[in-house]
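Encoded as structure tokens, here's the structure I'll be asking about.
One chain of protein is taken out of this complex; the other chains stay put.
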Amino acid sequence: MKLITAIIKPDKVEALRQALTAVDIQGLTIVEAKGYGRQKGHTELYRGAEYEVHFLPKSRAEVLVDSADVEKVITTISEAVKSGKIGDGKIYVTDVIDVVRIRTGERGAEAIK
Amino acid sequence: MKLITAIIKPDKVEALRQALTAVDIQGLTIVEAKGYGRQKGHTELYRGAEYEVHFLPKSRAEVLVDSADVEKVITTISEAVKSGKIGDGKIYVTDVIDVVRIRTGERGAEAIK
Amino acid sequence: MKLITAIIKPDKVEALRQALTAVDIQGLTIVEAKGYGRQKGHTELYRGAEYEVHFLPKSRAEVLVDSADVEKVITTISEAVKSGKIGDGKIYVTDVIDVVRIRTGERGAEAIK
Amino acid sequence: MKKILAFLIPTLLVSGLASAEVSAETAFVLNTFLFVFCGILVMFMALGFAMLEAGFVRKKNTSAILLKNIALYSIAGIMFYLIGYSLMYVDVSGWIGSLGGAFYNPSSDELALLDGAENVAAIAETGYSVASDWFFQMVFCATAVSIVSGACAERIKVWPFMIFAAIMTGIIYPIFGSWTWGGGWLAEMGFSDFAGSTIVHSVGGWAAVVGCLILGPRAGKYSKDGKISPIAGANMPLACLGTFILWFGWFGFNGGSQLALGSALDAVAISIVVVNTNMAACGGVVAAIILSQLMYKKIDLSISLNGAIAGLVAITAGPDLSNHFMSVIIGAIGGILCTLAIPMLDKMKIDDVVGAISAHLIAGIWGTLAVGIFGGGDLMVQIVGILAAAALVVPLSAVGFYILKATTGLRVDEETEAVGLDKAELTTVAYPEFN
Amino acid sequence: MKKILAFLIPTLLVSGLASAEVSAETAFVLNTFLFVFCGILVMFMALGFAMLEAGFVRKKNTSAILLKNIALYSIAGIMFYLIGYSLMYVDVSGWIGSLGGAFYNPSSDELALLDGAENVAAIAETGYSVASDWFFQMVFCATAVSIVSGACAERIKVWPFMIFAAIMTGIIYPIFGSWTWGGGWLAEMGFSDFAGSTIVHSVGGWAAVVGCLILGPRAGKYSKDGKISPIAGANMPLACLGTFILWFGWFGFNGGSQLALGSALDAVAISIVVVNTNMAACGGVVAAIILSQLMYKKIDLSISLNGAIAGLVAITAGPDLSNHFMSVIIGAIGGILCTLAIPMLDKMKIDDVVGAISAHLIAGIWGTLAVGIFGGGDLMVQIVGILAAAALVVPLSAVGFYILKATTGLRVDEETEAVGLDKAELTTVAYPEFN
Partner (left out) sequence: MKKILAFLIPTLLVSGLASAEVSAETAFVLNTFLFVFCGILVMFMALGFAMLEAGFVRKKNTSAILLKNIALYSIAGIMFYLIGYSLMYVDVSGWIGSLGGAFYNPSSDELALLDGAENVAAIAETGYSVASDWFFQMVFCATAVSIVSGACAERIKVWPFMIFAAIMTGIIYPIFGSWTWGGGWLAEMGFSDFAGSTIVHSVGGWAAVVGCLILGPRAGKYSKDGKISPIAGANMPLACLGTFILWFGWFGFNGGSQLALGSALDAVAISIVVVNTNMAACGGVVAAIILSQLMYKKIDLSISLNGAIAGLVAITAGPDLSNHFMSVIIGAIGGILCTLAIPMLDKMKIDDVVGAISAHLIAGIWGTLAVGIFGGGDLMVQIVGILAAAALVVPLSAVGFYILKATTGLRVDEETEAVGLDKAELTTVAYPEFN
């Protein structure tokens, strides 16, 4: 199994959810984040003084998938959230040794079916 | 070393903390999350109009453990947070290459003792 | 590629950002967290009654790096956030199978350059 | 001499009676104070609207709605001073006043009094001070445009909104005002609207409808397949705070509309008005609670808050009812109509962010009709007045909004709407640390 | 002639004096206005309670407490109109009034005046308008039940609470009111409670105690091993806002309880009452700040806010003291007692969410005793009055709560309590975007 983590724009979460559901991936965990990469933040004003905001709001999405589904999910996520503009975000894949569904105690691939 | 991540119900965090302490695991990091899996969210009403809430509030817990402790921790977490109802959550295990305790510079297993 | 995750004190995020920028690491994702390890929380008072606060506020920072940069980044982070006091936090390293830059579709090391 | 005495004694008695009455100057002081006191209460309603609306919008549009509210109240003051009061009250021809009273100031008699002239008696006869009356009229004018800001929130650009506020308070409201309180044709027909269910609330409500229609709904509110995706307001304590402040201010709104405190009759009338105002709000709240429970199986707080406002708006046309229980009924019907109107407007894809149209326009129409139904006025004339408000305000505000749309633009672009007006049009978000 | 003149001159002088006095009609206007003005201030206290309580509960129960507060104020208005005022003031037998004044309305004399009758003199003699007095009494009634909502927050079901509010404002409060302000047996004994330390605040406080005991504490507050796990309120600015609004409204609460403004004596008395009210609150705040610092090594804001309320409650029974410094003392003792009572109630496992029992009941008892101690009343009679309040309110409200418990149920189930009342009993949470 693999864990696919995507750092995306917050307003793309809903599109991501729909896209994943459409390809039958039934599970997703989202955390609010802030980050920067090439997209560098910006300048804001408060009472006449400028200040740099280095971080931009992002959402961090995690999907546990069967190893066989990795490419499908990467494609799905990419298509769902891509705008072509800087800041679209990153997807990264890590290996998962084991998964447990707490309710049933199922392990491994069973646990994310 | 392994990283054990558990997506659990927010009101189980305190039980999880006590259970881990009881088995002598002295470290835990929690992040607020929202997610769905089999448990599908629900319908809410606002000013007479229904809307679907797809995500439910969850807590994402991370425990860095010695590889030897993985099963013990999985069992501890499962027991502490299990209600048997849908939405109890997932545990997944990933491999950790190295850990550093910033304060001392200790590396590896030493760093999480 | 590797993912370096650091659990640090929230008021060190800015120092971390500057230090990473100084060593030319141009990307960072931060999530608000709470945690405990050796540093055990503390007692607070509300309307005359004491209660224990087990968790302390922490920030969880993620940096995707080229495998070659791991030690450099660990040192940079450590130096930037270290106070020598308990609670400075942990850094851990995990392996990353693949990275995608959503905007361009670039994969692997290209995606985090 | 005896005779003289015979004449004198009754005179003394008369004077005794006289001294049991309110003296002319005392009446002048009391009348003036009523305007000042009630005007201050109504001014506070500007805060009520600001808080209510800040509670009903999303976090990202909160600074903008606060700014709009303090701006519109300020603009109302200036525009009503420059031309509004004059168009509404000075040399009203039947259809509109004149600009003869532009830059409205204290009368020369009053200025003489302040300078030491001994013209107290002449002043006292005028009944109340000029500035106190102006102040009381001005705060009403501000109220009308407050209604618009709430309905059109989260998508109307800040500057065009402020220009519309100037048009509304300088021209639209004063013209309808001249037809009614200014003594114009509707007043002559006998149109009866004690404190402005139509004159203030429906006028504001019609402009809100027009604004909502021209602006269109917020992005994501109505999907093409007819589904409604409600957008929850961010801060219910603020909405509740605003509602209570409005209720509080309404005692000035309706109580002050007796226009005098200088006699026992006025004092009795004001007391009755205050009690009826309160009772109608109570009725509105209780009705909205019960109806929302019945319709949705749970109580809806935001609808209950709207119910209070609807009850208040409903009684505003005739708060001088002698049977307080009737006020409970009128307010409750107001609350019910408002509760029913909320989903109906959604069906019509009119996206009223705070429920302003339901609470002010619908309940305002009902309250105006109620005066005809319960014997305080002629029902046909009441209907004429209601229609006249629509006939005047809808085209005028449509013209105003369309001109703004064509020139400055009226609605923020998609990206601004997504990011929030606070970041795009203002420098600061409302809750920087809570994001 | 001389004689006549000799008679005339004094007469003229008297008439001179007469015209130096307040005329009967002016007094009527001023008295009526006092009731209206102070009633409006006390009405605003309903918002004070709503905000204070919204600040002291957790986020998840915030919409519910807001709803309860606007509902209880509305219910109080209706119930006091239907029967409460009548039971309290109309044909009081000594133990209770009658239902002869149910659906209380303006007097027929007043209606005649409004219709053009020339009965001003007769009206003026009644002292104040009927509706103004009713309004002022009603808002007091609402205050009593506000106290209950805060103490019982976060676990009492919304609908049963609203029914209890109806019972309290329609029956319980009016009965005790009839014993005292209604002229019943306690009044005849000479019980002295200027604005209601006992009649309003202790009565509310006793019902709050009963409610807390029958409901039991919130889940997790007290563990079996005797440990207390405090549950912090979510929003201190709201709590502070509520406290200041209550303080502001209290000037009406105590000032209006002079019941007249139509003479220099009344004006002097009201001024003194207002100053004492303020000074007592100051004393309560300062005492609570110092004591919380001494007891806990840090200042506790929430206790300091309670201290303000306790100071206000304490002075309410006798704010007509001629030495303002005594008010500081009385208020400070109120603040101290409240601060000490907070941990004591916790030890007794009475889970009072907002400190209502400490601030209203404890300080209310103290204030009522203080009148006896400082010479404004008979200490024994004061004690009788205090006990009578307990003896009446405890059983009556227990019966009320138990009937509700047996029928509709009184407390939400465990799951609702965990999720929060907002989601379970209402449609909307208070801060949807902040969660």
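To keep things simple, chains are lettered A, B, C, D and E as they appear, and every chain counts its residues starting from 1.
Rule of thumb we're sticking to: contacts are C-beta pairs under 8 Å (C-beta built on N, C-alpha and C of every residue); 3 or more make two chains touch, one makes a residue touch a chain.
Computed from a prediction, not measured in an experiment: that's the story for all the values here.
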**Item:** Contact residue for the chain not shown (choose from D:Phe44, D:Trp185, D:Phe325 or D:Phe374)
**Value:** D:Phe44
**Message:** Given that one chain is not shown, which residue among E:Ser304, E:Thr339 or E:Thr428 touches it?
**Reply:** E:Ser304
**Complete:** Considering the complete complex, of D:Ile78, D:Met189 or D:Leu213, the missing chain is touched by D:Ile78
**Residues belonging to subunit D that touch the chain removed from view** = 3-4, 7, 11, 14-15, 18-19, 21, 23-26, 28-29, 32-33, 35-37, 39-40, 43-44, 46-47, 50-51, 54, 62-63, 66-67, 69-71, 73-75, 77-78, 81, 103-106, 110-111, 113-114, 120-121, 123-124, 128-132, 134-135, 138, 158, 162, 235, 238, 241, 425-434
**Request:** Please give every residue of subunit A in contact with the chain that is not shown.
**Result:** 45-51
**Request:** Could you list which residues of subunit C touch the chain missing from the display?
**Result:** 11, 44-47, 57
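The definition used in the following text is that only the chains that are shown with their structure count from here on.
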**Item:** Cα-centroid distance, subunit B relative to subunit C, in whole angstrom
**Value:** 18
**Fill in**
Listed in rising order, subunit E residues that touch 2 or more other chains are 427-428
**Message:** Give the residues of subunit A touching no fewer than two other chains, as numbers and ranges.
**Reply:** 31-32, 94-95
